[in-house]
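Every protein chain except one is present and positioned as in the full complex.
The chains carry the letters A and B, assigned in the order they are written, with residues numbered from 1 in each.
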Amino acid sequence: MKLRTALMGAAAIMAAAPAFADGHEGERGRDGQLNIIYWQAPSTLNPYLSGGTKEVESASLVLESLGRFDNNGELVPWLAADIPTVENGGVAEDLTSITWTLKEGVMWSDGTPLTAADAVFTWQYCTDPAGGCAQASYFDGVEQVEAVDDRTIKITFNAPKPFPYTALVGAESPIIQAAQFADCLGANAPTCTDANFGPIGTGPFVVTEFKANDVIQFAANENFREAGKPAFSTVLFKGGGDAAAAARSVLETGEFDYAWNLQIDPTVLSDMASKGKGTVVTAFGTSVERLHINQSNPDPALGDARATIEEPHPFLTDTRIGQAMSMAIDRALLVEVGYGAGGQVTCNVLPAPAVYASTANDGCKTQDIAGANALLDEAGIVDSNGDGIREKDGIPLKVLYQTSTNAVRQDTQALVKQWWSEIGIEAELRNIDASVFFGGDPASPDTFQKFFADVEMYTNNFAGVDPEAYMANWRCSEIPSPATQWQGANMQRFCDPAYDALVDKLAQTAGIDARAAIVKEMNDMLMASYSIIPLIHRGGVSAHANSLGGIQISDWDSELWNIKDWYRAGE
Amino acid sequence: MLDDAKPPQTRPLVAVDNLKMHFPIYGGLLRRRTGEVKAVDGISFDIFEGETLGLVGESGCGKSTVGRALLRLYELTDGTVKIDDYDIAHASPEALRKMRPTMQMIFQDPQASLNPRMTVADIIGEPLREHDAGSKLEREDRVLELMDQVGLNRDFANRYPHEFSGGQRQRIGIARALALNPKFIVCDEPIAALDVSIQAQVVNLLEELQDSLGLTYLFISHDLSMVRHIADRVAVMYLGRIVELAPREDIYAEPLHPYTIALLSAVPEPDPSIDAKVERVILTGDVPSPSNPPEGCNFCTRCPSVMDVCRRVEPTFQELRPGRYVACHLFEDTANNTSESAANGAG
Partner (left out) sequence: MFTFTLRRLILTIPTLLFISFVIFMIVKLSPSDPTGNLPLTIPPEVREQIREALGANDTLLVQYGRWLEQFFWIEPRVYLERSFGWDLGTEGEIRLLSYQTRSPVMDLIMQRMPQTLWVVGVAYLVGIAIALPIGVISAYRQYSVFDQVGTFVSMVGFSVPPFFSGVVVIVIFSVLISTDSMFWLPSVYDTTHQVTDWESFKYQFRQMIMPVMVLALQITAQISRFTRASMLDNLNQDYVRTARAKGVRERTVVLLHVLRNSMIPVVTVIALGIPSIFGGAIITEQVFKVNGLGQLLIIAIQGGDVPTVQTLTFIFAILIVLFNLIADVLYGILDPRIRYD
């Protein structure tokens, strides 16, 4: 509850440490070693071969892209000299191509110059069908990448691309060195272990030792383009253990300077932070913990038609029930119990970036059980047989509520179940191992796509700052079904032609304000359908030693996006 | 084929006085000592040089404990044991170790009593080594000599015990016991685990060795016919006490204690005509627990001739006539009236 005051919009930063460089200048490597702990250890340093956050972020010390998103979600030029726009002529008027210009004099860490050919190679590398590139979606719609000259890259799209900053932008699609990966195209990708474990980059650090799933050692890149950076001469990037132990090693024992992804009991974390050795920081991106309300009928008796759009749910398609379910939830308490600094109450499936965030649904921020009961009573959905459970058309409101196995989620489930029971809806709880739930195995009945339940809960987000692709998840055609081998992102089976029309409109609209208006409308449509009930806007929780300066934690890019600016503050 | 020669009544080689051996019982949460088993509860006897004393009784009566206590394989609870006038019950461990060569033991189970990981030569030779008897070569010679003595093939010296038959193993045990030229050997049911055909061989071997080496035996057995064959005197034990001790002829001809009578009546007689005449005394009930023996006479719960006094007063072990000891109230009024009247007076 107290955190309410801290709500500062979607990109809120809660950093107690000085957020801006305060005159810490000096020669490269002056501050010695930096110790970082990621309790999930990186398994490779090639982000194209593994889409995991830990791999992407560890690789971001070495590999860089044309532009990166700063802690406010704004695109800043990185390897590019500036950000191309329609106004400056970098983006074609018809939105079908973008032309980037590299900064002058950027060197790979081996001393060779970075050229446009490397960017072209990166595109070829990731789009080779036999390579299994994990970041292929960043190159969606890219028809051609060409090197106009050594410093100019032209990316052509097969259709107008109102938001063209995907390919080669952000931590997920950095530029790799053509010379190093030349023999690693397609099926040969995994044979290049040395390159995958020690990519040559343009970033502030170079890999000196990589032990998969264990530890990485970096040293300052002598060829880094900015003088006097990085401040640290070496980085120890340790993996393993669990979140609590990682938090302890920064906040209590002081063995490490920076720890990532500390999703632990908020009271434990604040106890640790009170030792005064380090600071907990949170970055809010687009992650939202939400409930999907199944619009299709998961009754096993339906056989092959189970959980398909042909069989509507007997009562959850009634928006009044969905609305009552949403009203009954005390989101602030959920934040307090399970998320602490790492969560905020939200009533939107798209809470950030700030420009896209709607305010139309904020009523859900306050719990209203009486209101929910009144709503259901008014709708004639009452408990007619006295068993404490309401019936709609004779069908009792009993729901199966599933999520992945995770202590916080099970706490949330228990609380929500209690609130729903107060409005006459009985929930049966179920939790499924995360690797199965999110595994997407078409043979398993327990995946989140099959959704053989009435309600399911998990977190989803999108990378980068443009919600176009994300909002397109709720098109009718995205509904998982046997015909698509249960692939698709429209888990709750929401289908509205008006919504699909907005998706198409967004794909042809340029200009941030116009786009924002459409996106807000889409968000509000989803909210009004009560097929999706947002609960918590989740942030990435990290901790750093108090002696570490220059940190600007961001959820829009790698958390370590500006590690070149980090320094050791004087004691 | 009974021995004709009476044992030379010389000096006692072994003198046991009021020997008590109580074993603690642990129980409860912290495995505290909660009681004790009175395995041997105050017995006294002598063994004369060159004789064989047979010690008989039912299983669990404490006869094996007596044998082990005599050699101080247990720490005695009370009493003294003198062997060759040396009180071994209170000797220091090192002094006791020096005494070990004079007294040895032959065990019931020849398999278990031989260390399975040592060869025959090692087993027989170990006491020699431990007591620094001669050089390595001399010791080897002595081992082979001992093997000859007990009738084992010398070629088997480097074999392990499990490669031998039961009778051969017992010979190994005997050879081992003889290695240090002992004077006194406790034979703890040495034949109980052997086939009948082998039993005679081993007993004969023991007798031969006694003759040639002048050994003194305490022969513990539950086999009354075998004891009759080998022993010069016989002691009968019941529940931790000796109830009767007498020369062999006397005890078999005229047993005094009711328990001895019952025990002997159970011995099969080779002559069927006599066997038919013998009246069997059948004891009823179980032996009481040695951790909680009855008050008064230990045998009172099963005695066919039990009297009132038996349940109150413990009979004394007394010499009824020269060489014949018995502990029974039936004989006590003639020998000692005062104790009973005293008991009556008290009651």
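Miscellaneous remarks
Keep in mind that, in the parts below, a residue touches a chain if its C-beta (ideal position, glycine included) is under 8 Å from a C-beta of that chain, and two chains touch if they have at least 3 such contacts.
A quick note: this is a predicted structure, and the numbers were derived from the prediction, not measured.
Touching the missing chain, out of B:Lys38, B:Lys63, B:Arg139 or B:Arg176, is residue B:Arg176.
Considering the whole complex, the residue from A:Thr156, A:Thr319, A:Asn431 or A:Asn460 that touches the absent chain is A:Asn460. Within the whole complex, the absent chain has one touching residue among A:Asn196, A:Gln492 or A:Asn562, and that is A:Asn196. Of the listed residues A:Leu34, A:Leu49, A:Ala307 or A:Val465, the one in contact with the hidden chain in the full complex is A:Leu49. Along chain B, the points of touch with the absent chain fall at residues 26, 30-31, 68, 71, 73, 93, 97-101, 103-105, 107-109, 112-117, 126-127, 130-131, 160, 162, 173, 176-177, 179-180. Against the chain not shown here, chain A presents residues 37, 41, 43-44, 46, 49-53, 129-137, 187, 189-191, 193, 196-197, 209, 211-215, 217, 236, 238-242, 245, 248-249, 252-256, 434-436, 438-441, 443-444, 446, 458-463, 487-489.
By our rule, only the chains that are shown with their structure count from here on.
Distance between chain centres (mean CA atoms), chain A to chain B: 88 Å.
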